[in-house]
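The chains shown are only part of the set, and none of them has been moved.
Here the chain labels run A, B and C in written order, and each chain numbers its own residues starting at 1.
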Amino acid sequence: MRAGVFGATGYTGRELVRLLAAHPEVRLAFRTGSADGHLKHELGLEQDADAYFLALPHGISAEYAARLRRERPGAVVVDLSGDLRLSTADDYRTWYGHDHKAPELLGTAPYGLTEIYRDRVRGARLVSNPGCYATSALLPLVPLLRLGLVEPDDVLIDAKSGATGAGRTLREDLLFCEVDGDFSAYAPGRAHRHVPEMEGVLGERTGRTITLTFCPHLLPVKRGILSAIYAKPRRPAAEIAAALAEFYAGEPFVRVVAKPPRLSEVERTNLCLMSVHEAAPGRLVVFAALDNLVKGAAGQAIQNLNVALGLPEAAGLPVVA
Amino acid sequence: MRAGVFGATGYTGRELVRLLAAHPEVRLAFRTGSADGHLKHELGLEQDADAYFLALPHGISAEYAARLRRERPGAVVVDLSGDLRLSTADDYRTWYGHDHKAPELLGTAPYGLTEIYRDRVRGARLVSNPGCYATSALLPLVPLLRLGLVEPDDVLIDAKSGATGAGRTLREDLLFCEVDGDFSAYAPGRAHRHVPEMEGVLGERTGRTITLTFCPHLLPVKRGILSAIYAKPRRPAAEIAAALAEFYAGEPFVRVVAKPPRLSEVERTNLCLMSVHEAAPGRLVVFAALDNLVKGAAGQAIQNLNVALGLPEAAGLPVVA
Amino acid sequence: MRAGVFGATGYTGRELVRLLAAHPEVRLAFRTGSADGHLKHELGLEQDADAYFLALPHGISAEYAARLRRERPGAVVVDLSGDLRLSTADDYRTWYGHDHKAPELLGTAPYGLTEIYRDRVRGARLVSNPGCYATSALLPLVPLLRLGLVEPDDVLIDAKSGATGAGRTLREDLLFCEVDGDFSAYAPGRAHRHVPEMEGVLGERTGRTITLTFCPHLLPVKRGILSAIYAKPRRPAAEIAAALAEFYAGEPFVRVVAKPPRLSEVERTNLCLMSVHEAAPGRLVVFAALDNLVKGAAGQAIQNLNVALGLPEAAGLPVVA
């Protein structure tokens, strides 16, 4: 199989190129981007491939998705931007600040949280790859809420991400001398674009409206997300841990572990590790760790491609950190 | 004034030495420790000084505090260990795992959270310097709870600290190659020794039992603590921010700011910066940032010394990061 | 005394503000820059002060220096840019790529390598503050060459600097995710602007032409320069170390130490530490460490101001790391 990468000079796109180099069944057909040896994005549309990854800025990505659906109808397209994650053009405008460029695609692409929506991804020709924070929160929260293990009305996520999560953007606050040795919260008050994405999935999975508290922080590391998810438990922590483990039994990439997971345990792997603890009487905490560029982006995109194409789901996806 | 530092080769002791070098009214009389140019601890007892800082491991510190109280009754002793922070020998044994070495001192040393207990510190000859996490949580929580600004029964602290907080200890998990680029939680489930210290102060200040959720994390930075404190507000966030600002009006080291504070804004200063935000409907978040080695340890110890000796409270304590 | 800082939002300017906050005899009169609470640069010219620090980009700095010399003739101006470091307008054009904006100033400002040119700085009203790399290389090399301790024709400097040395510039290669965990050389082949500055001083001090090999590297740290200076010795290493120590005897900021100095030993101090070793038979190595923002910029600028104004030379300049 041949796959092309649009946007291969960004951090997510580079990670796709790196992971595809070790994929036993998919090889890189072309890549577009701003640096030497890359095609211009438009030229990517002329390339023949079995799959196309869109690691482009939001807005632009939807345009390419629409073009590829029309011009390469047999190919699989995985969109790693946020363009296809919300349900309606109104929601999109509210959260992304501009009109959607291809509203006809909304609702047509399964949300590629692979372990949860595998059946929808199988055979799909357009997949919307989840956000990195959203993946770290939803993998524990979908079973916790769907199985009724915690109260649905008091879920709080204190999340921390490495700086690649902000992309390769020329912003003063992303300079080395601003990030190194530093740490801070940002976008409190449900201001982050992953909030509607998470609440949308939780609503769809549970049939009820879920309102999350979500506070992200910028870690002085390149890769990795650790989310601390606090909720009111309906069962003892040990039973909840066992239920989560059972829910994910047989999954190659999701594991329930005993000790709070470290970023280094998931670095450059497609793993999501989670641990469950009684934080206080009547208060549960679940820690979920993943690599934002792998399970939070490029790795899950390849996992979705594998599923969509009927390849072995774990092909090319590391699990040893 | 002359001050001696016991334990000047640890990170806190070194910080005391560094800060005293710029103090306009106190000079370093001696220092003990394990490296070149330091006295052995016992020899410190023979040194004449106006003040003694104990930056020693818990257990040992109480012994030196007791000796100094007897042998240097006119001098000020500031204990930076946890030995004098809890009220009873039973509590101490529970949390520190061994008998208290000088139980007669328990209850005799004011808890040096200076802005809160300044009146008790004034003129004291023995001061118990607060824990670093405790300082970051109590500076916002004491007024929040005492003024009835938040519900007292649902306070959650997700705290993150730099690695100097663990001391200069030969532990494999503190090696550069284990900490750099990594991040994780530890001691969930109210297992950290600062929990009883915080709950003790909050109980004393509010007259009621407070049970905290407290989850600390290890940041890949040398200095700094950022605590995210979540609670149910009784007033709008803006009013709560204004009330906090009024509570600390005139204080040189505690400031309420508009944006989530960064560690770099407090690095090597004696500041504690805090910001207040509506995290979600019915959920408040307060971010509090300080340098664990300064306001969280050596700086606050000097602040207490200044108050105890009647010197200008801010002498020798930086506020520009 | 009142001092103003032009360019107080850059890393050097911020360091000036931080250091002046602890200066016992000079206080900050105003600051200009791009952020809140700063004047626009032009407004700085209207401010009355005893001293003006120019932490501005090259080109711009010379303009302000010329204006201040005319409009504030009694004040001391310390220029931290490279505008006044070279001798001729031709050299300046060659190395800085544009015409000099105030060529009449060239040759009028002593080169403020304080320990070497103290007599010229005393009473000066315009001082050219040295480059950071240049300071780290010249402090050892001036006595080594002037005292004939090493061969003059085979001096090689392998230098490493923290990222603040590049300034607060929006360049992709200065993003956190590009610098963290990374390391590389740049500008080999005598391409760095500090080369003519170093060779100019060495020529002036020794009366002969010195050609240096100079290779700088970018360290993944915020502060600090370590230069490894290799040369052919004319005397045993121990004698050379003793001669250097004697040359700098009584200096508060330059010290010859036994072990290779660490950046952490000079961080946030005005120190330059150097050690001397036989690297191989017939090959000497001198390691010189300083903080590029302090002794390499803002600290040395204040040292020069102290000397120019007749204040105690070490006032406000930390020596404890």
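In this text, contacts are C-beta pairs under 8 Å (C-beta built on N, C-alpha and C of every residue); 3 or more make two chains touch, one makes a residue touch a chain.
On a predicted model such as this, the values are computed, not experimentally measured, just so you know.
**Q** What is the copy count for the full homomeric complex in this file, when 3 chains appear in place?
**A** Taking the 3 displayed chains as part of the assembly, the whole thing totals 4 copies.
The rule is simple: only the chains that are shown with their structure count from here on.
**Q** Taking each chain's centre as the mean of its CA atoms, which one is farthest from the centre of chain A?
**A** In terms of C-alpha centroids, the chain at the greatest distance from chain A is C.
**Q** In terms of C-beta pairs in contact, which two chains are most connected?
**A** Contact tally peaks for the chain pair A-B.
**Q** From the mean C-alpha coordinate of chain A to that of chain B, what's the distance rounded to whole Å?
**A** Once rounded, the distance between the two centres reads 39 Å.
**Q** Centroid of chain A to centroid of chain C, CA atoms only: how many Å?
**A** 47
**Q** Chain B to chain C: how many Å between their CA centres?
**A** 38
**Q** Of all the residues in chain B, which ones touch at least 2 other chains?
**A** As it turns out, chain B has residues touching two or more other chains at 181.
**Q** Under the touch definition given earlier, write down the residues of chain A that touch chain C in their complex.
**A** The contact residues of chain A facing chain C are 11, 163-164, 168, 170-172, 174-181, 220-222.
**Q** Under the stated contact criterion, what part of chain A meets chain B in this complex?
**A** 156, 158, 160, 178, 181-186, 188-190, 211-215, 217, 219-224, 226, 228, 230, 260-264, 267, 277-281, 283, 285, 287, 289
**Q** Help me check something: in the complex, which residues belonging to chain C touch chain B?
**A** Against chain B, chain C makes touches at 17-18, 21-22, 24, 180-181, 268, 318-321.
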